[in-house]
Each structure stands twice: as structure tokens, then as C-alpha cells.
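All protein chains but one are shown at their positions in the complex.
Letters A, B, C, D, E, F and G mark the chains as written, and numbering starts fresh at 1 in each.
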Amino acid sequence: MTKPYVRLDKNNAAVLLVDHQTGLLSLVRDIDPDKFKNNVLALADLATYFKLPTILTTSFETGPNGPLVPELKAQFPDAPYIARPGNINAWDNEDFVKAVKATGKKQLIIAGVVTEVCVAFPALSALEEGFEVFVVTDASGTFNEITRHSAWDRMSQAGAQLMTWFGVACELHRDWRNDIEGLGNLFSNHIPDYRNLMTSFNKMSSK
Amino acid sequence: MTKPYVRLDKNNAAVLLVDHQTGLLSLVRDIDPDKFKNNVLALADLATYFKLPTILTTSFETGPNGPLVPELKAQFPDAPYIARPGNINAWDNEDFVKAVKATGKKQLIIAGVVTEVCVAFPALSALEEGFEVFVVTDASGTFNEITRHSAWDRMSQAGAQLMTWFGVACELHRDWRNDIEGLGNLFSNHIPDYRNLMTSFNKMSSK
Amino acid sequence: MTKPYVRLDKNNAAVLLVDHQTGLLSLVRDIDPDKFKNNVLALADLATYFKLPTILTTSFETGPNGPLVPELKAQFPDAPYIARPGNINAWDNEDFVKAVKATGKKQLIIAGVVTEVCVAFPALSALEEGFEVFVVTDASGTFNEITRHSAWDRMSQAGAQLMTWFGVACELHRDWRNDIEGLGNLFSNHIPDYRNLMTSFNKMSSK
Amino acid sequence: MTKPYVRLDKNNAAVLLVDHQTGLLSLVRDIDPDKFKNNVLALADLATYFKLPTILTTSFETGPNGPLVPELKAQFPDAPYIARPGNINAWDNEDFVKAVKATGKKQLIIAGVVTEVCVAFPALSALEEGFEVFVVTDASGTFNEITRHSAWDRMSQAGAQLMTWFGVACELHRDWRNDIEGLGNLFSNHIPDYRNLMTSFNKMSSK
Amino acid sequence: MTKPYVRLDKNNAAVLLVDHQTGLLSLVRDIDPDKFKNNVLALADLATYFKLPTILTTSFETGPNGPLVPELKAQFPDAPYIARPGNINAWDNEDFVKAVKATGKKQLIIAGVVTEVCVAFPALSALEEGFEVFVVTDASGTFNEITRHSAWDRMSQAGAQLMTWFGVACELHRDWRNDIEGLGNLFSNHIPDYRNLMTSFNKMSSK
Amino acid sequence: MTKPYVRLDKNNAAVLLVDHQTGLLSLVRDIDPDKFKNNVLALADLATYFKLPTILTTSFETGPNGPLVPELKAQFPDAPYIARPGNINAWDNEDFVKAVKATGKKQLIIAGVVTEVCVAFPALSALEEGFEVFVVTDASGTFNEITRHSAWDRMSQAGAQLMTWFGVACELHRDWRNDIEGLGNLFSNHIPDYRNLMTSFNKMSSK
Amino acid sequence: MTKPYVRLDKNNAAVLLVDHQTGLLSLVRDIDPDKFKNNVLALADLATYFKLPTILTTSFETGPNGPLVPELKAQFPDAPYIARPGNINAWDNEDFVKAVKATGKKQLIIAGVVTEVCVAFPALSALEEGFEVFVVTDASGTFNEITRHSAWDRMSQAGAQLMTWFGVACELHRDWRNDIEGLGNLFSNHIPDYRNLMTSFNKMSSK
Partner (left out) sequence: MTKPYVRLDKNNAAVLLVDHQTGLLSLVRDIDPDKFKNNVLALADLATYFKLPTILTTSFETGPNGPLVPELKAQFPDAPYIARPGNINAWDNEDFVKAVKATGKKQLIIAGVVTEVCVAFPALSALEEGFEVFVVTDASGTFNEITRHSAWDRMSQAGAQLMTWFGVACELHRDWRNDIEGLGNLFSNHIPDYRNLMTSFNKMSSK
């Protein structure tokens, strides 16, 4: 009756950022824009911090969907960047799947816009091929709570694990002693409450 | 440990619109009426666009439940139309099941009013007979969030996949290149934010 | 891959009303009191209407939990009434289980206060003994949404089906033609929107 | 088709309180602070009342995460107290696991801050090792509803049972007659509505 | 700097029930239907109980707006009943104003559907003519919270007092000793929590 | 102590539609996009229906703010259209004020995006110049509820009246008999619930 | 155009606690019970701390309304205690008004259950007699948000100032230097977040 704990391993995980484009972002209404922007950038920062291979992809970026948000492009200048000419499910694009497989990783951390399409479709495809899939729910956005919860249910029933960027960072890091300052900075930059704790603490410590 | 991706296929799917009647619609309070109307018409439009066989059915339309909303009748003038004389579960009606089977499709996209009865009952019956069932949650309405989430749980546990009209359209279309204008129009007509993106884009492009 | 549809059958179902007591009701805060009262009475009315064997039980009714709400006592004067001297899980009470088994039914429709205790405990016990369990979520109340959703998840994962009184009534009735007036009255008495539809309809019909 | 009822047993259960630290508590925003404090103390009180072995653990308590809330330290002066030097998942800490195993219990009741990390990680680890895991959802807190529901889904799919402190208390107690006053006091101290019922009742009884 | 307390006086108040019609009620979505129905009937019951002159009026009741809800017609068989042939603002109808003035009262208690039209328009007209206006906000319904709060603001700024049926009943009654049983019954019939208090109390008192 | 009822008069009112531009609309998050689009078009339709002089204005429409939504341009081809070169407050633009004054009306019905700027600024300016100002709250949108309620409070305290499109239409129309079909069409096109009432009614009437 | 700041003065203020009775408290549903209990006790503690004359009153405490919550009785053993025999508005009771006037204070801090009756009625009466009235909104409870906001509007328009217990404490205290420890204790006992700040601070300070 035991259940294996399928746990994120920084040596075996890649990050897929799907369709965080300036036009599509105007469709996201299940998370406030300030918070959503912060979550996406936090996920990008943790990918960089843990040196996870990261793949960027966009859908139709020359049309109304708009370009990838410049922050992501700037942060991953050397990452594979697949501007899909038309495939809605990124997994239907050979270049994308090749790039994923080229990482040699078995764990895929996926986030994107909108959740029920750009995240759910490749997540379901990857599960079918035997990958372990971790959806970053708070770095994925969609129209409203009905679309969100329908998408979550579909992915969860298919075996994807629902996580958030903070949980992903913690599960990858394992132990603060691996690098206290690094993880602390990541949290301080993306969690105002944590930054406040650190400021208060440092002020007291320096007395 | 892999899980097959049961994916909508436009050559193998039919749409069932169950009991979107003018009286019953006054019972729907888990979605705002403007949004709900838009979702139902979007589902109808995608059924037409993808040329999916569509079946209409009503419950007791000569009583207080009221007639089918005229827009649906107008849009599918040649669709099988089963005015059930009394069966609450549409699947208990032989004509309805015959119409479904006559489509020769194995994937059923179901929406209706109210979710826990008019959607859930035929969904559970169809699952029992081996159909693949996709519930369009945002084109299905009910009394409140308790009834909605109870119905979703029952259907999901039985194997139905919860989707929304936008996800259905995207999964059926597969690739923008199959028809950019067609899908764009569908989105523009039913997603104000997307229409705005297109208007801005076209204005700029025409300069 | 098919999934059997475990469907309510009026010839094989019993109703268990657990601890709807005047004191305990003050603990219910996840549903508004007007609506909750209506839901409980609707469930009682449908039990009567479908002539389902019904069992009443209370916990410590001589203490602060208070007496059973008088409406339920009045409606089921001849129902087995088990005033449990102390068992929190009704299923731990032999008289209660005997009463359930004496009905000879295999389907149990359960509602009570509070959801995570008075409903969940006997539901889990009954599932263990092979009963088919249908929880009436909107006639069961508890402290808040956290307790509600935790309880729903526990019961759903164990195999209980989550339903609401309206869905229960419809699944039991099967076909309006079995008794149009009876079902119409039930709805009219407990769904103001439906009553309004009927009033408008009757006014027009009588012209 | 029956499903065993994995039921809390006061002779076979231990309580794990993970990282209820003064700094980390400022991150909890999915439950109001008054209510959250009350839930955590209620869980502590029931652990004491049922004499369940209880284990305290903290993460980096000399840093910004802050010390354990003093009430918990005071209430369990003799409990194993593992101040983890860096492991984020308490189960990665050998002393913690030793302490858990030293209790000889197979049922683990877990609560902590934040839910998706400090609760979910040891819960998943414990499930993998064959423990029966009961998450006390309302004594566990996190950033928002997205993080909460993602964490709940991950734990529930892995086999953890989601409960709340009130349900835990009731399932452990089994029968009011085991100690009416004790359980009544526990409820009176942590449920204002129940306290009011008791006050009204006692006033009337003393007439 | 003192401010006169314009207080309801049962000898100087009349009740105006505007357009509680079966069709129009389907437009009310800012209050749940169970609760709204209860509030309207509570207002009707208090009008009867305090013997306040009551005036019924409807708008276009032979069209889609539907007939007056039968309960109100039944409860006030002898009340002036003005079926307005077309005036949207009831105060534009001479018969209605005549009926109001014939009561000889200076305080008007108004409720209706929808708030920003059927309530606000006559309220503003009555204020202009020097009446003291008390809006029963919870027996008045409208499309959503935006329309509700806009209407409340307009009426409040013009001098109307916003009250709810319970406050109206209490301000009219002044002193329980005027009739304990009468007021108790009114509350018991329309406030489930209060009914429960009374049931518990009576049970204890009869011991 | 009486208060004059400052009432909309179709012979003395003009409509100002301020900055409903495709880019700015992506900022609106206090109303769902489906509903907001419907409200704006309903206001446009009532302006046309009542033949109210209507003025269109935009801010920086060649930049990221985007063009006016095409539906409004199409509906008022001959209306004054002031593409402001930079003034944020439309009232700071001489052409705009000239256009307003050229209507000869004293009542201004204003809606726009975003509420606290494009609506509030000209509303406050117009009040200062002695106009009667009616804000159409549900055809005006902004970032969130904090910005909305702050803007409403500022305008209300300055003397603007907060209304919604439905109230505006009803106050302008005064009496159904002025044109039953016209007003009915307006409602049917923009209120799904009302359309359903009419469909049910017409079906019955035609029997 | 200046506006006098009517400011609480600890030498000129009295506290009125109206009808916080165990039965009536079950009617309060606009604030969670844990939080509400905390707010009421915080107000009691600040009254004690600032040595403000405090008056207790109850309505019909021998009936279903139930006795005063024992904590308040215990905290103010020598306070005037007016068990009103029937007056709903406490100000209609001569003994109560005498007790208020006997304090010699001109500023009245009022809280009670339910807001629109037990708070609003005496507040409006006191304003009429020239008292300065400060309503403690978060120590006053009622049925729902409609009743709350209606009551707030009525009181605010009549000149009452809406405050919360924290604001009252701060405005009375004026300067931390008057007693740092005393105010700190008050906050620590009733604001878990503040207690956590103090615990973290003290831990660091003691290093």
C-alpha cells in the first residue's frame, strides 16, 4: 500500500516555459497581474539558480499573441527557443520534443499561458511518454477559476503533480546548507514577507 | 507508469447539447448570465466550425422548462433534435442514444443545464458504455458552487475529462496553420480580450 | 476501460439523517442558514416522496447539542430514531447499523451535521462494509470551506459519490412521466426560481 | 469493491508539528491569523488530551524564520524537539525520523507551515515508507489558495487523508462516554459557537 | 451638531412592495434565491403583524415580467393593488401616489425588484415630496453588486435610510413586552438560527 | 428637508464615452470581460435608441493604448470624435468641452476606462461647471475593487450620481407605453435572463 | 473648509457593550467566530486598560437570547449592568441612559450584537442627544454583509464615526511612551502577527 514519492531532483529536471507572450498574458485573469509576473520571474530565477536546462517556446509570436516577455528572453539567452509556426500543443512540434529529449532529463517542470492548453496539452503528452510531470500552477495562468480547476483536474487525474514555484525551489534545494545565501536571495527577491523578515533580522543582528 | 493521453480528435467527436432551455437557464447561478451565454454560443460555434455532428435535446419543453434557446435551434437546423417526453437522463431515451450512435463517433463532448443532472447523468451512462467523455464545464451551469463541485467530482472520478470550450477548440484544431482565420474569428467572436489584441494588431499592421 | 454507473435506485436506497440538531446547527457556517434549512427539508421531502426508508439519529440530544429539529421528527414519526448515548460515529452504534441493515437496501443516501464527522465517519464505515454511499453535500454542513473540502476529498477518495438533493431527486425519479405533479411540487416547494417558472407558466396557460 | 476505512486510533497515532515558527507564520495568508492560531493550539491541546506522542521540529530557528511559537514549546516540554540545521524536508533529518519511529506508531498526524513544503514533503516521505498519513489542513498554512489546493491535491493523490483538527479529535475519541467533560472542554476552548451552546445550556440546567 | 434620529413609528409608516413579479425575480442575482424569498416574505409578515398599510404594485404583469408572486397577493387580499400599465417609476402613476397618500403616513418602507429602478425611482420621488424613506435592502434585489452598490449610494446620498427587514421589525416593535410571542414567532419563522435557539430553549424549559 | 430628485431627461442628456480603447481595456479587471463588453455596448445602444447626442474621445490612440473599439466607431459614425493628443482629463481638451457644450444638454452620462481617471476627472470637472453628472458604473472599468471604490467615493462625494446602464435606460424611458418593442429589444439584446423571459412568453403566447 | 477632528480622549470616553449574549452570538455570520470573539475581548481589554467607564446591557437574558458571555461579566464585575426587561433600543431604557450620563463622558464607544439593531439604535439616539459616537465595527456582528453595510451607512450618514478596536486603542493611547509594555501586551494578546513580531524581536534582543 506504500506510494513512491516522485521527488524533484535538480540533476534530473528541466524547465519548460510555454507561451508567456505579451498578448496572451492579457487573457490571464485567474491571478492578479502583479502576482503572476512575480511568480513567472521567480520560476525563471530558480531555473537559473539551480542551473536547470530551460526551454522557451512561443506560439505565433508575430501575430496578436505577441512576443515572449523580454525578461524571459534576456534571462535565458542561450536556451533553446522554439517559435512554433502553428502547433498549439508544443509537444506536437518536433523541434520542441527534440530539445526536451536533448536535455536528458526525466522530470519536466512546466508552466505557461493558458493553463488548460499551453500547459495541459504538453503535460499530457509528456506523461504519455513516461516523463514525470510537475506543473507550476502559480506560474501558469488562464481565463478564470472554472478553466483553472478543470485543467488542474484533467492533469492531476492523468498523473501530473501540481506544485507551486516555492515548493519546486524547496524540493530541488533539499537542504539550506547547500547554499543559504543563494536560496535566501531567491526568496527575498520574490516574497515580500520573507524579505521583510530578513531585513528585520539583519537589522537586529547588526546591532 | 505511463498514462495514455485521451485526446480529442475532430474526426471522432460529437457534441451533445442537453437542455439549454429558456426556463431552466434561470436556475443557473454559478456563472454570470453574460458569460454563460457566451460560453454556450462559443461551444455551438466551434461545433459548427469543426463540422462535428451535434445533437440537441430538451426536457419537457412545453412546460415551465421552456423552449430551447432559439440561437441553438437556428444554428443547427438539421441536427437531430430529441424533445424528450419525460426521461431526465437523456441516455434513457432510445432516440437520443440512437442518434449518438448513428454519428459513429467514440468521443462525446457534453454540455448542458443543470450540470449535476442533465450533464452528469448522460456522461456517466456514456462512460459505462465505453465512450470517451469530455465535459465542457463552462458551457454547463447549475445552482451554485456546491452543486457544481459535487457534480465535477462525481464525473471526474468516473473517468470523464473536465474541459472548457477554449481547450476543446484548441485540442480539436491542433495547428493554427490548418486555418488561421477561422480559429481567429472563433476566438475574436467569443473572447473580448482576444478581439482587442487582434484589433490592435491589425491597426498596427495596416500602417 | 469502461466504468460502471453506480446509479441511485428508489427500490434499493435508504436515507440517513445524522445529527441535524438545533445546537449543532449553530456550528454550520459553510452554507447560509436559509439555504441550508431549505436543503435539509428538501431532502426530507424527497425521502417521503419516494417512500425511502429513513433513519434518524442524534448525538447527545439532552446536552448542548440540542434536540433534533422538530420538522424532521414531525415528518418521520415512524422512522427508526436512534438517540445515540455517546458514539460519535453513528455506525459504531449497533442499533443504528441494525436499523440500516433492516431496510435491506444497499444504497445509502447520507446527510448530516457536521460534514467531516457525522457524515464522513458513517460514510467511510458503510463503504468498508460494501454499501454504495451517496453523500448529499448541500444538506450537510460544517464550520467552513476548509473543513468542507477536506471532508469531501476524504470521502470521495474512499469511493463515496458526492451529490446534492436535486440530483438525488432526479436520479431517483428517472422519468417525469412517473409523476409530473409530484416532482413539480417538490421542486416548486424548494426552488424559488422553479416556482416562479411554474407560476408564470400556469398564468399563461390559464389564459 | 469495498474500501477499508483507515481510521485514526489513539493507541497508534503520533503528532508531528512542523515549523510553526514566528517568522514563517507571517507567510501564512490562506487562513486568518486569529483562526489559524486557534486551530494550531486546538491541535496541540488534543495531542495533549489524547496523550499522543508529539514531535516538534523547526527549520533554521536562529535565522529569519524565527523561533517556535512559545505556546507549543511550553505545552510539550518533554517532546522530542528537532531543530533541523538545514534539511527542508523534516524526513531528510535522521533525528526526526528516529524520533518518529521511536514512537512505535503507524499513524502520523501532520501539520505545519507552509503546507506545500513543511507538511507535504514529510507526508510524501512517510507515505512512501508505509505510514498512514493524516494531514490536519486547518492547522497548516500557506501563501494563498493556489498553493493550498496544489498541495492538497499532491498529498491526496499520494494517499494522505485530509482532515481538520475537529475531525481528528472526534475520530480519536470515538465515544463521548469515554470522557464527556474532557472533550467538552476541548471544544469549548476552541470553538466559540460551542462554548456559547454550553454556556446557554449550563445556565438553563442550573435553574 | 446634533442629528435628529428619524425613527420608524408603527403608527406613521406604510409599506410599498414594488414589482416582486415571477419573471423579474429571475433577474435578481445579488442575493441567493432562498434567502431573498425569505426576506421578502419576512417583510410581508412584519407588515401584517404591525398592521401597516401596504400597497402592492406591478409593472406590465401580463407580459414577460410575469404576475406578482402569489404569496404576496394572498397575504394582502385587501391592499391597494396597482397594476401599472406602463410607468416604470411607480410614483409616476397617479393611482399609486393616491394610494400612498391615502394612507396618511409620512414614513415609507420600500422594497422591490430591481433595486436601482423599481426601488430607487419611487424612493427618490418620495424624498422629493418630503416623505421619510426607509429602503429594505435585503428585500430588494438586482443584477449584481455593482448595480446594488450604485443604487444604494444614489439613494443614501439623497437621504433615504438603508435598513433590513430585521432592523425594521425591531425599530417598529420598540419593546419586547409589547408582544413577546408575536415578535418571537416572526423571528422563528424567518431566521433559522433564532428558531433553533427557541427550540433548544423550550426543550430545556419544559424539563 | 426635502431633496430634489435630479432625474435623467432624454431631452436634456448627452453621453460621453471616454477611452474605450483596445489596449486600455486589457487593464480592466474589476468586471469580467464578457460582461463589461456587454455593458458598454448596451450603453451605446441606449444612446442610439434614445437619440442622445454622443461624444467619443480617445487618449493617444496611435500608441499602446490602442484604437477605439471598432463597434463604438461603427455605431456612432457621425458623432464628434476627439482623439486627444495628450490631455489625460478629457475636459482639459478644448475641442471636447466645445463638443459637450454644443449639445446644449445639462445632463452628462459618462462612462470610460479607467474609472478613476478617464471617468472621474471629466466628471469632477463637469460638476464644477454646473453640469449634472451621471456615472455609468458598469460601463466603466478599472484595475480592481480598491481603485473602483476609491473612484466611486470621490465622485459621489463631489455630487455625481452613480447609476448603471439599466437604470439609465429605465429613467430615460419613463413609461413602457412610449415604445414597448424598442425597450424590450434593448433588454433582450443585453440581458440574457430577460431574453429568456421573452422567449418563454412568446412561445406561450403563440400557442 | 476645515473640518474639526473629533478625536477620542481617554478622559472623556465611555464604552457601551450591548447584547453580547450567547444565544444572539449564533446570529453573527458576517465575521468568523474566532475573530469576532477575539475582537470583543480586545475591546474589553482596552476598556480595562484605559480605565474607561464601561456599561453592560443585555436583552431578555432569561430567554433564548441567552446570558451575557461570561468573560465580559467576569472582566467588569463592578460595571453597571442593565438587564433590559424588554426595550430593544438600550437608549429607551431609563436605567441605561442614567448610567451613561452618570459617567459624565461625552464620547461613547459602542459595540454590540446585532449591528443594525443593538448598535445602530442607541448610536442614533445618542447622536440625537449630542454625544460623539464611535462605533467599533469589528466588535459588532450581524447576519451578513447586506445588513452590515446598510447599518454602517445609516450610522455614518447620521454622524457616527466607524472605527475598529485597534484604531480605538491607538487613538486613546496617543503615545507609546505613555506605557510601552501595556500597549504591547494588549496587542500581543489579540493580534497573533504582532505577538510573533514581539517573540522574534525578544529572541534576538536576548542574544
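We take it that a residue touches a chain if its C-beta (ideal position, glycine included) is under 8 Å from a C-beta of that chain, and two chains touch if they have at least 3 such contacts.
Everything numeric here is computed off the predicted structure, so don't read it as measured data.
Note that of A:A47, A:V69 or A:V168, the residue touching the chain absent from this view is A:V69. The chain omitted from view is touched by exactly one of F:I31, F:A151 or F:I191, namely F:A151. With the whole complex as reference, residues 22-23, 25-26, 32-38, 66-67, 69-70, 191-193, 195-197, 199-200, 203 of chain A touch the missing chain. Take chain B: the residues that touch the chain left off the picture are 197, 200-201, 204-205. Think of the hidden chain as still there; on chain F it touches residues 23, 26-27, 59-60, 63-66, 85-89, 92, 114, 116-117, 120-121, 124-125, 127-130, 143-144, 146-147, 149-151, 153-154, 157-159.
Keep in mind that, in the parts below, only the chains that are shown with their structure count from here on.
Its interface matching that of B-F in over half of the contact pairs by residue number, D-G stands out among E-G, E-F or D-G.
Note on chain placement: the centre of chain B and the centre of chain C lie 31 Å apart, centres being C-alpha means.
Distance from the chain F centre to the chain G centre is 43 Å, each centre being the mean of its Cα atoms. With centres set at the average Cα position, the gap from chain B to chain E is 41 Å. Residue numbers of chain C whose C-beta contacts span two or more other chains: 23, 26, 32-33, 66, 144, 191, 193, 196-197, 200-201.
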